[in-house]
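Note that one protein chain is taken out, while the other chains of the complex remain in position.
Per-chain residue numbering starts at 1, and chain names A, B and C are given in the order in which the chains are listed.
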Amino acid sequence: MRNATLAAALLAFAVGACVTTPSDQELAGKAAVMLKSSFKANGQATLDRLDQDETQRICSEFAGKALPGDVAQKLEKLNLATIKYPADGKLTGDWRNGEKIAQEGRGKQFSDDPSGPVGGNCYACHQLAPQELAYGTIGPSLYQFGKLRGYGMETQRYVYGKIYNPEAYAACSNMPRFGHNGILSEQQIKDLTALLMDPQSPVNR
Amino acid sequence: MNRGRRDALHKGSRATLLALVAAAGWLPSGAVRAQAWNKAAFDAHTLGDTMKALGGGEPTQSKDVAFFQTPEIAENGAVVPIGVSSSVPKTEAIAILIEKNPNMLAAVFDIPPGTEPTITTRVKMAQTSNVYALVRADGKYYVASKEIKVTLGGCGG
Amino acid sequence: MSDPMKIRASVTGDTTEVKVLMSHEMETGQRKDTDGKTIPAWFIQNVSVTWNAKTVLSAQWGTAVAKNPFLSFKFKGGAKGDKITITWIDSRADKRTDEAVIS
Partner (left out) sequence: MSRPIRGTAALWLLAAASAWGQSSTVDEIARYRAALQDGNPAELWEARGEELWKQKRGPKQVSLERCDLGIGPGVVKGAYARLPAYFADSDRVMDLETRLVWCVVTLQGYSEAEAKARPFGNGSDRRSDIEALVAFVTSESRGVAMNVGLTHPKEIEMYRIGEKIFYYRGGPHDFGCVTCHADEGKRIRLQDLPKLTTREGAQKAYTTWPAYRVSQGELRSFQWRLNDCFRQQRFPELVFGSDASVALTLYLARNANGGIFDAPAIKR
C-alpha cells in the first residue's frame, strides 16, 4: 500500500512537471538567449564575454551543488592541461609587487581603463599580510602560507598553478583562472607566488 | 613655518597644540557671526592659521567637550557623522576641524542662548585624521579631539 | 533650481528638535571631471534657522560638509504648530528658504 501511494505521488509529480513548466535544459537555453538580448557591449567588456566555455557551462549547470566525482575529475584534468609554467623555470618574483597586485581591484571591468592596471584583487577574498585588515573571506586565509607548508619547489608549483588555473585543483572553484583567462601576466603570477612563498614576505613573517 | 606646524601636529601631541594656539594669538571673541562667511578661517591650511582667523582666546583641552554618535572608523570618508556637545556653561559656538583635510575648518555653529550646545552633522574626510571639536564659551575656548579612521570599502572597482 | 529641504521639527516637553536634510552637491573644488578638469567648488556657506523671528541657530560651512547635508540640534521653546524657517546661501549666492511646522 505504501508503494501504491508512492507510485501515485510520483505519477502526479511527473504529470504535473510535464504540464506546467519547460525542462531544465530548455530553461538554460532560454536564459542564454535572454542574456544575449539583455546586455550591450561597453568598452572592453564585449558581448562575447557571455559565451561560456565548457568549464563555465558545466559549473553553471550544477548550480552551486556538488559535482559528481567523475565530472569534477574530468573538469580538473581539462584545466590542469592548460597550465603553462614559466619557460625559465623560475616560479617566484618580487613579493612587493605581489602585494600591490593583491591589493589592486581594477581590471577588465567596463569602467576600467583598458590600458590601466589589472590586479588580482586577492584581498577581496583572502587574508594575506596581517597588516591589511580589510580582507574578505570567500577564500581561505593565506596568512603564513609558506611558513606553514614549507617553501619547497612542489609547493611553489602548486601555488603558481593554482593562480594560473584554480579549476585544475578544485572543479568549479570561485577563484578566477588568472593565467588561463589572460587576466594576469606570467610575471604578475610569479610576483603573487612570491607573496605567498617568499620567507621575507609579510604573509610569512 | 607652516610646514613645521603641521608636522608637529601629526605627532598628535596635545602640548604642541596648546603651544601653537597660544603662539598664534587669539583675537577677541565675536568674530564668528551669522550670515558672514569667514573666508580666512575656511581657507586656512594649518590649525594655527585657522584659529587665528577664527579669533578668540587660548583653548583649554576639556572633557566638557564631547563627541557623540561619532564612530572611530568611517566606512566611507565621503560621509562621516559627527556629533559634538558641550557642557561648558555659556557655550556660544561650536566648530569642527579636520586636521588632514586640505582646509582644516569644516563648520562653525553659532549657539544663541536657549539653543542646546549639541550639534549633529556629517563631514567629508580625505583620510584618517584627528578631528577637533572647538567650543567658545563666555569668550574662552575649549577643545577636544578624536581620531577617526577612514577605511577603503568594497570591491576595489 | 534647487530642491526643497526636508525639515522635521518636533517638540517634547519644552524642547524642540530640528532635523534637516538639504539637497546640495557640496562640491569641494578638489575633484576632477572625466576630462581632467577641476570641478569648481560649490557649497553652502551659511545656514540660519529661525523660530518666531528669533534665530535659534546659524552656521558657516566649508567644503568639508558632506554632500546633501544633514544637521540636527535642539532649542528651548517651540510649540506644536509653530513655524520653523531655514535658509541657506551657497558660494554662487544661490539662496533657498523652506518652512516646516513643529509637530
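FYI, a contact is a pair of C-beta atoms (placed from the backbone, for glycine too) under 8 Å apart; a residue touches a chain by one contact, two chains touch by 3 or more.
Please read these numbers as outputs of a predicted model, since none were measured by experiment.
Visitor: For the chain omitted from this view, which of the shown chains does it touch?
Guide: So, spelled out: the chain left out of view touches A, B, C.
Visitor: In the complete complex, which positions of subunit B touch the hidden chain?
Guide: Given the touch definition above, subunit B has residues 12-16, 61, 63, 69-76, 78-79, 81, 83, 120, 122, 146-147, 151-157 touching the missing chain.
Visitor: Determine and list the subunit A residues touching the chain excluded from the picture.
Guide: 20-22, 27-28, 30-32, 34-35, 37-42, 45-47, 49-52, 55-56, 59-60, 63-64, 108-111, 123-125, 133-138, 167, 174, 176-177, 181-183
Visitor: When the complex is taken as a whole, what residues of subunit C touch the one chain not shown?
Guide: 3-4, 6, 19, 21, 23-25, 66-68, 70, 72
Definition applied: only the chains that are shown with their structure count from here on.
Visitor: So what's the Cα centroid distance for subunit B and subunit C, whole Å?
Guide: It comes to 20 Å between the two C-alpha centres.
Visitor: Could you tell me which residues belong to subunit B and also touch two or more other chains?
Guide: Residues of subunit B never touch two or more of the other chains.
Visitor: Where does subunit C touch two or more other chains at once, residue-wise?
Guide: Subunit C, residues with two or more chain partners: not present.
Visitor: Flag every residue of subunit C that touches subunit B in the complex, lowest number first.
Guide: 15, 26, 28, 30, 45-46, 48, 54-67, 69-77, 89
Visitor: Which subunit B residues qualify as touching subunit C in the complex?
Guide: Going by the criterion above, the answer is residues 32, 34-38, 42, 78-80, 98, 101-103, 105-112, 114-116, 118-125.
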